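In this view, the complex is presented without one of its protein chains, the others remaining in place.
For chain A:
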Amino acid sequence: MKFRGKIIDIACLNHFSRVVTTIAKLTKTCVLRLTPDNLFFVLSGKVANGGVSMWCELSQGNFFDEYQMEGVSSEDNEICLELSPENLSRALKTVQNAKSVKVKLTKKHCPCVTVSAELPTLSSVSRVVTHDVPVEVIPRRLWHELKEPSVPDFHVSIYLPPLKTMKNVVDRMKNLSNFLVVEANLNGEMNLKIETDLVSVTTHFKDLGNPPWGGGSEGGADPEGMAEARVDIRRLQQFLMGQQVTPTKAMCNIVHQRILHLVVLHDDASLQYFIPAVA
């Protein structure tokens, strides 16, 4: 099992660091899955993390100038590591101005992802900063938990409004309630609703547009008909808080009263986030 990668381009380094920071805002621990072409950050829905799951996919070629890996075996050419994205994010943030950053899998007192950065220097002596992020290697027999979640058979798919606007609204609603209802239809309308003993608040977004693949699998669905999911407002807030860069596309799919599936697409990265609906 071997992995080493090198980032020279500062823009790539910043971008990678931003992605990891976004992940860190969403979850305390996750799995980093490495394949010859891609890196994945995976969180599988367990009760302990409120049933949310996450799937973030990066194409290695867009980030790394050098990338070598050798999986557990030639037929299972993958590596799965459990780590704290916060640790990795902190390591990357401190080396933002590095000339180059190497990321590799090492065996120290425990398995680690070692981030070593060559920092700019005025003298001829080079300065290298090394961060060891402890990881846990996930054995082959547990990999089945880390497969890409199948896109659920959603009732409605809709583009999200500007995430900043949505974040402002969700932040205020969080002060008022613990749960929030997201509802949307195939007519480009989405509502965020809360209701408590003191107050009911509904924010109406319209003309958002629906992605071409539509939704409403049972054809001829009423375009005005709302699909809704009642979710833990903190999960949605976490997701919105983590989005640091305006994505190319952001959308959400709703399986009526079951799942809120959020998808954020960047040029070279994609993030899916699943929030289970509560009764």
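The rule we apply is simple: contacts are C-beta pairs under 8 Å (C-beta built on N, C-alpha and C of every residue); 3 or more make two chains touch, one makes a residue touch a chain; residues count from 1.
Methods note: contacts and distances are computed from a predicted model.
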* **Protein name as given in UniProt for the chain not displayed, "Orc1-like AAA ATPase domain-containing protein", "E2 ubiquitin-conjugating enzyme", "Hsp70 protein-domain-containing protein" or "Cell cycle checkpoint protein RAD1"** => "Cell cycle checkpoint protein RAD1"
* Structure fact -> Across A:97, A:168 or A:248, the one contacting the chain not displayed is A:168
* Structure fact -> Which of A:8, A:72 or A:176 touches the missing chain? It is A:176
* Structure fact -> Of the candidates A:187, A:203 or A:253, the residue in contact with the absent chain is A:203
* Structure fact -> Against the hidden chain, chain A presents residues 161, 164-165, 168-169, 171-173, 175-176, 197-207
